[in-house]
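With one protein chain removed, the remaining protein chains of the complex are shown where they sit.
Chain lettering (A and B) follows the sequence in which the chains are written, and residue indices restart at 1 in each chain.
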């Protein structure tokens, strides 16, 4: 898959960053607004796919040398560890907790362990989706 | 979790590091590391010795599934201790022996020792479990590990055959035993053996009592190779010899005997129990010794002799159980002597049979054959092995000065007691026992003299025989020494080990505080037992000398009607039957399987719902519908119908994608922002995926199939669609209870989240989500492998 479309490439350069920013916002906003790990992960993946379509696999791999399988595995591991963390503290598996703290810059902020769990979901979704797409894309 | 629990689990835990040891420390035989486990356990259990029956036995409980009354309770009493010492003691010697027997270079030692340790742990579990279901679990574990060990040389078809045979027979017996246990639980309301024993008087009249007993006995008989289930044991001899010595003579086959002894306090008072066990035991005793004479393979000879000896122990337990019957309360102590003989012979048999198996292993190892016809004249070449065989063989034959003599005499006392105190045709018991003992004597002579005396035939042997290395002789040597020691000092055992064991078989026979009179002596005066023994020696020797003249009777047995033949025929017959049956519907065509599923679904759901008359459709709660919503729905239908008739891949994919986008629009209308967002992105990515694969995807051809095929498909799909629609419609009219969703509206107080759907996913039902991403990731890895593994293969080519 190698073709060059200048318009697509130029617009992709800008669009990808907008989409990525949005996806991260969606991921963290998920606790209180529409969004969350699944949606955030999928949007991130779609941004990356756009990148891969506009440029080719090799070029992108040089820019982002990430093994997405590891990201996926790390995501599953993180969500598992939040569960084990609550076990270690004597609560049932995967109990979540939250608290409100004053943070510099952010003001009064909610800190929830569920967000860490959601981060794991996010990473698993990104990792898996990209693994699937790249496996197919690299297949010749 | 007590030390006792740890002792049972320690072999299992050790299996985890055995492969590592075998892989990383190549210079030292893995057996040396494994040796530590049985040795330490032996020392640990020796610490409980001598167990005073007056003191309460050791009990440790660990709740496992309390709601079902299943506790991992361990119970160490006299009977358990006896078995534990055999298991760990012989286990130590077997592992030591195996270090010399199993070649470090050629064999897969990690497999061997892992299976062996699993077996050892399971055996400890059987003996110590108080809970019937836990016992059953360990019981099947021994069957599985025995299967793995018999099939250890899985390249040989005979090993695989033997392994399968033993597995099928013992596991089906175990299965019936499980049913028996469940019935017992139904009767007594508990799985605890001790609690059932405590109420043994009350449950004997229950209607299920006899069925439970029969089912449990079936399990015990298959495991202990009683006639007619004994056929698996000779085939199990394909296992490496240390395994034959350990599993198939000293320990595993004793599990059935153990179970009978353990449950005697529950069932012992019943005459059915007495008759079944005694008769099957005596038949097995006779048949095993009769068949042993015929064998040419030394291991097969020992296998049949093991069967025969197990029958002897079993029949003794049967006779002993009469002590618990109310009709014989006056002679109770006499009958209990038979149970004592059973326990004593169980111990003796483990020792001398273990010794014999190890020596046969040595012979096999040094000469390359176990065929009696090829062996002979080895006495001067292998003098130590010869001595050991003589000790073991004559102990088995029941001659002084070896411990087997004592238990054989006690066996005769047992059958004579039964004959004297019962009427009818019980006088046959001593006769059968006597004939079987003569045959036993004959095969012991064959074992010793055909192998070690007579002409030496080096030209028929694969190797030049010489005496085995010292290490290999240590284990059988120790056992042979014990055989002699226990003849001269049987009372070393009797008070400390046998009496507590007898006490656990018959806990309520004596008033509290009293002990059984168990002193064993070799000389009882010139009584019937001694005359019987002398008769055995005279007749046995004669039969041995004239063996050629009468061995023709074996050829008169019809070959067609043997049990083995029946087993083989039954097995192949069942395979053919089931193949015939399954091949009628397992066509290998996905379409058929899916049709079955759909048709069954339609019949079951639509049928039940129509039968119950719940298809009442109430449309009054419907909300209003706008024109644009209607248009959207119609577009979905048009796109879907289009796919059926489309012959272009591209347009079909686009049509499916458009349906996805329209569904996400519906989600917007239904006030589900999360869903709408997700569906939108997923649909995009899925379409991209389809397009990526597009190049490789097969072209959609016109379905060139018969009209009947199409019509049946159409009918099935209409059926599915209509059934589901009707269900969906009638569900709306039935609001049986309030939605539980109101609870989740507290998500801000409970989870600190304003997005209820998200808090459901990451907080309330986080476990589901976690498993979901595991599934997702698994799918990703599967896709990766589907593509990359093939590339690797292509590169290798």
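We adopt the following convention: contacts are C-beta pairs under 8 Å (C-beta built on N, C-alpha and C of every residue); 3 or more make two chains touch, one makes a residue touch a chain.
In the analysis below, contacts and distances are computed from a predicted model.
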- Protein that the absent chain corresponds to, by UniProt name, given "Na(+)/H(+) antiporter subunit C", "Heme ABC transporter ATP-binding protein", "Nicotinate dehydrogenase subunit A" or "Ferrous iron transport protein B": "Na(+)/H(+) antiporter subunit C"
- So which bits of chain B touch the chain we can't see? 583, 587-591, 594-595, 598, 619, 621-625, 629-630, 633, 636-637, 640-641, 643-644, 649, 652-653, 656, 659-660, 663, 666-667, 669-675, 678-679, 682, 685-686, 689-690, 693, 696-698, 700-701, 703, 705, 713-714, 716-718, 720-722, 724-725, 728-729, 731-732, 739-741, 744-745, 747-748, 754-757, 760-761, 765, 768-769, 772, 775-776, 779-780, 782-783, 786-787, 790
- Query: For chain A, which residues lie in contact with the unshown chain of the complex?
  - Reply: 32-34, 38, 125, 128-129, 132, 135-136
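The rule we apply is simple: only the chains that are shown with their structure count from here on.
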- Message: Using mean CA coordinates as chain centres, what's the gap between chain A and chain B in Å?
- Response: 48
- Message: Give the list of chain B residues in touch with chain A in this complex.
- Response: 673-674, 677-678, 681-682, 684-685, 688-689, 692-693, 696, 751-755, 757-759, 761-763, 766-767, 769-770, 773-774, 776-777, 779-781, 783-784, 786-788, 791
- In their complex, what parts of chain A are in touch with chain B? 26, 30-39, 42-43, 45-46, 49, 53, 69, 72-73, 75-76, 79-80, 83, 93-94, 96, 98, 110, 112, 114-115, 117-118, 120-121, 124-125, 127-129, 131-133, 135-139
